[in-house]
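Below: one structure in C-alpha cells.
A protein chain is absent from this complex, but the other protein chains hold their places.
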Amino acid sequence: MTQFTSAADTVSVAITGSGGAGAITAGSLLLEAAGRAGWYGLMTRTVGPQIRGGEAAALVRLARRGVSGLGDRFDVLIALDWRNVERFVAEIPLGPQSVVLACEDAGDIPEKIAASGALSLTAPFTKLAEDIRGARPNIIALGTAAALVGLPEQAMVETVAATLADKGVSLEDTGQAIRAGYDIGLQLAAGHGAVAALRLAEEAGTGAGSDRWLITGNQAAGLGALRGGIRFAAMYPITPATDMLEWIAPRFGAVGGVLCQAEDEIAAINMAIGASYGGVPALTATSGPGLALKLESIGLSVAAEVPLVIFNVMRGGPSTGIPTKSEQTDLNVALYGLHGEAPHVVVAPLSVEDCIFTTQWAVHLAESLQTAAFVLSDQFLGQAKAVIDRPAETDLGTVRLKPTDPQAGAYKRYALTNSGVSPMAIPGMPGGQYTADGLEHNERGTPSSQADDHHSQLDKRNNKLEGFEYGDAWAEIEGDADAEIGLVTWGSTTAPVREAVARARAQGFKVRLVALRLLAPTRPALLAEALKGVKRLLVVEQSHSGQFLGYLKAHYDLPAPPQSLRHPGPLAIRPAEVCDVLRSWS
Amino acid sequence: MTQFTSAADTVSVAITGSGGAGAITAGSLLLEAAGRAGWYGLMTRTVGPQIRGGEAAALVRLARRGVSGLGDRFDVLIALDWRNVERFVAEIPLGPQSVVLACEDAGDIPEKIAASGALSLTAPFTKLAEDIRGARPNIIALGTAAALVGLPEQAMVETVAATLADKGVSLEDTGQAIRAGYDIGLQLAAGHGAVAALRLAEEAGTGAGSDRWLITGNQAAGLGALRGGIRFAAMYPITPATDMLEWIAPRFGAVGGVLCQAEDEIAAINMAIGASYGGVPALTATSGPGLALKLESIGLSVAAEVPLVIFNVMRGGPSTGIPTKSEQTDLNVALYGLHGEAPHVVVAPLSVEDCIFTTQWAVHLAESLQTAAFVLSDQFLGQAKAVIDRPAETDLGTVRLKPTDPQAGAYKRYALTNSGVSPMAIPGMPGGQYTADGLEHNERGTPSSQADDHHSQLDKRNNKLEGFEYGDAWAEIEGDADAEIGLVTWGSTTAPVREAVARARAQGFKVRLVALRLLAPTRPALLAEALKGVKRLLVVEQSHSGQFLGYLKAHYDLPAPPQSLRHPGPLAIRPAEVCDVLRSWS
Amino acid sequence: MDGLTPDFKFEPKHYKSDVNPIWCPGCGHYGVQAAINRAFAELQLDPAKVVVVSGIGCSSRIPAYTTCYGFHGLHGRALPLAIGLKLARPDLTVLVAGGDGDGFSIGGNHFLHACRRNVDLTYVVMDNEVYGMTKGQPSPTTGPDWDSELQPGGTGISAFRPLGVALQSGANFIARGFSGDLNGLTKLIVQGIKHPGFSFIHALSPCITFRPEEREWKNLTHSAGTGPTSEFNEASRRLAEDDGLTTGLVYVGDRRPYAPPVAPLVDTRTDLSQIVAEFRI
Partner (left out) sequence: MDGLTPDFKFEPKHYKSDVNPIWCPGCGHYGVQAAINRAFAELQLDPAKVVVVSGIGCSSRIPAYTTCYGFHGLHGRALPLAIGLKLARPDLTVLVAGGDGDGFSIGGNHFLHACRRNVDLTYVVMDNEVYGMTKGQPSPTTGPDWDSELQPGGTGISAFRPLGVALQSGANFIARGFSGDLNGLTKLIVQGIKHPGFSFIHALSPCITFRPEEREWKNLTHSAGTGPTSEFNEASRRLAEDDGLTTGLVYVGDRRPYAPPVAPLVDTRTDLSQIVAEFRI
C-alpha cells in the first residue's frame, strides 16, 4: 500500500455552503478531476441536521500518493457562504498557514474561523457567475480551487463538462466558468505567498495515466462481498450503512443474488441466516442501533454454526447518537455483545481501499469457520470517496466444508472434529438431514443440557477459531524492526497514525506500527512478536472511554504499559496529535 | 453475613426420581423442616428436558450456619427410582464417603453412580408406602432422610403435616409415614458407620427459634425491588427470570404498582422507560436472549438519562443455550453490550440473601444517577431456596434529583453540573417541559451533532458514575489483612470461594477474598487497596472463556498476574476446586 | 402553567417551540404539526400535562417542536414507551406521533398490540409511503412498483393496510386525515384525544423530496362523506373498498379502555411488613 513520506505531498481543501450552493458537487468534481490528472485523493462531507438543502461542506484532500485519511488541517477553506458554518467548523481545523477564501457577498468571516489566524481573502464568485451563461458560483469557485492547488485547467474543465453535459451546459460555457475561477486563483497566488504555497506540484502525480478507481468505502465493501461470494443480503435501512446495499442491490441483477429489505433488523438478519443455512453465502448490513437489535440472532449463527457476515458501519453513539458522524465505538459491542460464550470473528478494514479485501476476507472466514463474522467499518471509511490504484483481485479459495454422502441417522452435524469445523449438510443433500439449533446440543444436534455436551461444544466452537491459520492478514505491520516505540491502532484511525509514523521516521525516529485487521479471535502471540523490543507503546483510537485500549489490556501481554491517545468522534484523529505524543517521548 | 468454618457443619442430600415420584416435594419439605428446627440450608433442583413430569432431583444442603452455595459433593443420594438419572448425574458428585440409598425396586444402581465408590444401600420405600394410609414413597424416604441427617422426627412430621393438611392427609397418617422412614434411617445408621457419620448434630442449629425466612433469590430480588421503590415492571416471560415478576405481580396489589406483560422484550423495556420518564421507578426482568433484545433500549435509557433497572438472571449460553441451568456468562454483554459509549451501572448479588440488598441498591443507583443499572443474578441464585436470618431493612434514602420551579425556556434538562447529574423534570411539572432524546443533544436536549456538545455530554454521563460515592457496598472483603494470597470473584461463585477461604484459613493459610458487587463503573483504586500486599492472585468464575478475568485485566492494575480458575456451567464451582489451587500454591 | 391570568387562553402558537424543524420546505409534516397544535389549543391542554412521544424519522422529530413534554425515543418503539408512561401516569395526556416506517415496519408488532391493549393514547401516523429520513427507501405502505435504489424495480409486495389491520387488531377509534386539510385533521385529533382508549389517526403527509408525486394528494384526497360507524362489519366493508385516500373518521367502538389492576404510587414509601411475613418459617 502506498503511503506518505511528507505532508508537503498533499493539500486539503474544504468547500462550504448552505442548501443548494453546490459545495458538495464542487468537492466531488475537484476530486474526480484530480484523479483524472493522475493524483490521488479523498473526499468526505459534513452536513447540518437538515434532511435536504441544509448547510454542507466538502472536505477534499488531494495528494501525490495514495491517501486514506484527513490531514492535520485544511490548507484552504472556500466559503460559498457562511450560513450555519458553526455547526461543523470544529471539523475543519485551520491554522495561520491556511487560506480562507470567501465569496465577496458572504458577509463577515465567522469569529471561530477568524480566530485560526488564517489569511482571509474574498473573491467575486457570485458576481462572475452572473455574467457567464449556465455558470454557478460553485463552478467558478471550483476553477479557483483548481488553480490554487495546481490542477491543470484542462483536467478540471473536462471533468466538469462530462458531468454537466446531461444538464445541458455546453463544454464552452463550462470552460468559461472554470477559466474565470482559475484566473482568480492565479491572481491570488501571484499576490499572496501563502496562496502560492498551496500549489501541490506542477506535474501530475506519480500514477498519471495508470489504472485508477474512484470508489467509496461502502462500495468497496460491496465489491468485497461480491468477490467473497455473497449472493444473499437482507437489511433494514440505516445511516450510514444503507448505501452499501444500495450499491449491491442492482449489481445482484448482474451476478445473481437476492436482496431483501426486511420489516426490521431482526427479520433481516434471520433472513440472512436462513439463506446461509440453505447454502447461499449471506450478509446483513447495519449500524449501531440496528446492530444492537441483531445481537440475539448473531448468537444463533454462532451456536447453530451458520456462516454469516455482519457488516456494521459505525456512527456516533450511544443510542441514536449522531447518525451522520464517525466514531470507533462499536468495538465493545462487536467483541463482547453476545450473551453467553459465543466466540466469533471481528475484522476491520484499515482504509477505503481495504474495505474490499477485509469484507471479502470476512466472507471467507465466516464460510470457512461456519460462524458469524463482523466487519467493523465506520462512517468515515464507508462514505469517504477515494482515488485508488486498481486493486488486485484476490482469490481466497473460499469453501464451506460439506459432508460427502452423509448417512441418514449416522450423520452428525456438530461432530467433534480435530479442527472444530464439522461438515455442514445443505438441505437437498440426501442423508444429511439434521436440525440446526441454538439450544445447546450434542453432536447430532439434539438439544442437551448435559454438562459434557455443553463443555465439548463450547470447546469446539472456540477451538475452530483459535486453530485457524489466518496468515499475514491479521495485521498490517510497518516501520522499524528495531524500534523501541510501538504504536497499535485499528480501523480508520490507521491512516492518520500511518502518516504520523512516516513523518516521525522521516525525522529519524525509530517507530513501529501494528494496525490490527483481525480483532477476534485475538492473536496475542503474533502481536507480542510484532512488538518485540518495544519499550514504549502508544494505543490510538477514536473513542471516549478507550475501548480498544481495554481490549488490548484484557487479551494481550503488552511489552510496555500502554499510553492511550484517544478522543471521541466526530473529530478525526489527526497525524499531528500522534506526532505530538511521539515528540514528547523523545 | 454468617459463614462456614468447617465442612463438617453441613450435610448435602440429593433426592432423585422421575415424573410424579415427588423428589422435589421431599427436598422442599426437608429444607423447610430443617429451617423450623433451627438449622439453615439451601435447595436447588435439576430437571430433565420434559416440560412436566420428567425426571428431577432436589439438591439440598443443610447446615448449622448460613449457607449460600453447594458443597463439594453429596453425602447422601436417595433415589426414589433411577430413570434417566444420567441426564444430570454430573451435577450430583459423590465420593467414597457418600451413601447411596435407593428404593428396593428401583433396579440396578447406574454405572456412573456406582463408579463413585459410594456405599450403596436399599430401602423398601414403595413397599412401606403401600401399607400406610395416604403415604407415598417420597414421604417415607423423607422420614429416612430426616433420620440420617439428624433432624428431629417431630419437626419433620409437623412440616409435612402442615403441607399435606390441605390435601386431606391427617397428622396421624403423616406421622406414621415419617416414622416408618425414620426407623429405616435409624437402623441404617446403626448398621453402617458411613451412614451414622451423616448426622449433622443432635441439637438444632445455632439460630433455633429465632426469626428465619425461607426465600428464593428471585423472591429476594423482588423484595429488594419493592424496597427500592420500584412500582412499575414490564416483562416478556423467560426462564429463569419469570418467577421474579410472578412474585412481584400480586404484591403490587398490596403496595401499589403496575405490572405489564408485554408483547416482546423490546416493548417491555420501552414501557419501563416510559414509566420511569413519568417519574415512577421502573424495572424490567429477563435472561440472556431477552437481554440481547433489550440492549438498544438500554442505550436509550443511558443517553436520555432515564433511570432504569434491568434485572437479568443468567442461564447457560450462547443463544437459546440451556435455559434451566446456571452460568456466569452474561457478564460481557452487561458490561460491554451497548453500542457507542454508554456508561452504566452493573451490580451482582453475592448470595441468595444478598439479592435483596443488591437489587434495592440497583434501584438506588439507577434513580440517583439517572442511568441504566443491571442486576446480574443467575439461575442458581434466582431459583435456589434458602433458609436465612431475617435480613435487616436498609433505607438507602433513594431520591431522584428534580428541579425546583423550572422556568420554561430556561430549564436545561441535560445541564452540565458538577456531579454530572442534572435535575430531571417530571411531566406535570410546570416549566419543566423538555424532550428526552437518544440522539446526541445539547444541554437543553435539542439534537446536536457538534463535537463539543457530544464531548461534554459524554463527559457528563461518564463523570456522574465515576464521581459517585458508592460506599462499602462495592465489594465484600474478608480474610487476612496481611495475606499474600488474594482471591477475586463475583456473583454466585462467591459462596464456594468463601467456603474455600474459610477452610484454607482454618488450616492456617493466610488468604484474602474480594467479591465484587459493583462491576461497573470499575473501582480500580479500591481493588488495588483491597489487594495490597497480595503476591499471588486467583480469579474464580463460572465461564468458559474467562470473561471476568478479561474484565479485571482490562480495567484494574492487579498486584500480581492473575491465575484463572474457571469452567462453564451447569457444574457449579466447588469449594474443593478452589482449595486445590490454594494447596498447590503452598 | 403558572402565573397566568384566569382568562388566559391557549392558542396554537403556545404549543410551538423555538426549535427549528429540520424538515424540507414543503414537507407535509408541517401541516400535521400545525393540526396537533391547534387540537391542543382547542382542548385547552396545559403543555406541562401533555407528553408527545415519538420514534425516529423525519416525522418523529415532532416532540421537540412543541412546548409540551416530549420523548424522542427509538425507531419503532414509541408506542410501548407511551403505554408505559400512560399506565404509570394516567393523569397525563399522551400523544404518539411518527412515520409509516416507524409505525408499520419496525414498529408493526407494537402497533398490533397497542390496538389490542386499548390504553388511552392518541396515535398519529404521518404516512408519506417512504422512509424520508434515511433518504428514500420503500415503507410498508409504499406500492409494489415504486422504484428505489435499495429495491430497484419495486418491492413487489402489496402495500400494508393500516386501517384494516387496526380494526382487526381491536382498535376502537380509526380515522384518516390529510396534512393539507388542516381543519379536518385538527378535528380528528381533537376527537382522538377525547376518545377514551387507543385512537389511531392515519395522517397522509407528503414527502416532497423523495415522493414529489405525493404533492398530488391535495387533489386526490376526498372526504368519506359519511360519519363513523360503530359496527365492526360495516367498518370492515368500508375499509375493503377504501382507495387509501378517503379521509374522515371510520370507526368508533365502545370497548372500555385498558385500566391496570392497580395504579402505581408515585413518591410513596409503603409498609412492606405484610409482604415479608410470608417468608417467615
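Which chain is which? They are A, B and C, in the order written, and residues in each are numbered from 1.
As a working rule, contacts are C-beta pairs under 8 Å (C-beta built on N, C-alpha and C of every residue); 3 or more make two chains touch, one makes a residue touch a chain.
Computed from a predicted structure; not experimentally measured.
Here is the thing to keep in mind: the chain we left out touches A, B, C in the whole complex. The missing chain, though absent from the display, is touched by one residue of B:98, B:176, B:319 or B:422; that residue is B:319. Residue in contact with the omitted chain (choice from C:38, C:117, C:135 or C:195): C:117. Interface note for the absent chain: among A:341, A:437 or A:476, the touching residue is A:437.
Check B:53, B:191 or B:467 against the missing chain and you find that the one touching it is B:53.
Not every partner is drawn; the one left out touches chain B at residues 49-54, 235-239, 242-243, 245-246, 249-250, 253, 259, 261, 263-265, 289, 319-320.
Although one chain is hidden here, its contacts on chain C can still be listed: residues 105-109, 112-113, 116-118, 140, 152-153, 156-158, 160-161, 164-165, 167-170, 232-233, 236-237, 240, 255, 258-261.
For chain A, the residues in touch with the chain missing from this view are 32, 35-36, 211-215, 219, 223, 226-227, 229, 231-232, 234, 251-260, 262-264, 266-268, 270-280, 282, 296-297, 300, 304, 387, 390, 408-409, 425, 427-439, 445-447.
By definition in this document, only the chains that are shown with their structure count from here on.
Centre-to-centre separation between chain A and chain B, using Cα means, comes to 44 Å. Here the CA centre of chain A is 38 Å from the CA centre of chain C. Multi-chain contact residues of chain B (touching two or more other chains) are listed as 266, 296, 300, 304, 437-439, 447. Shared interface positions of chain C, i.e. residues touching 2 or more other chains, are given as 74.
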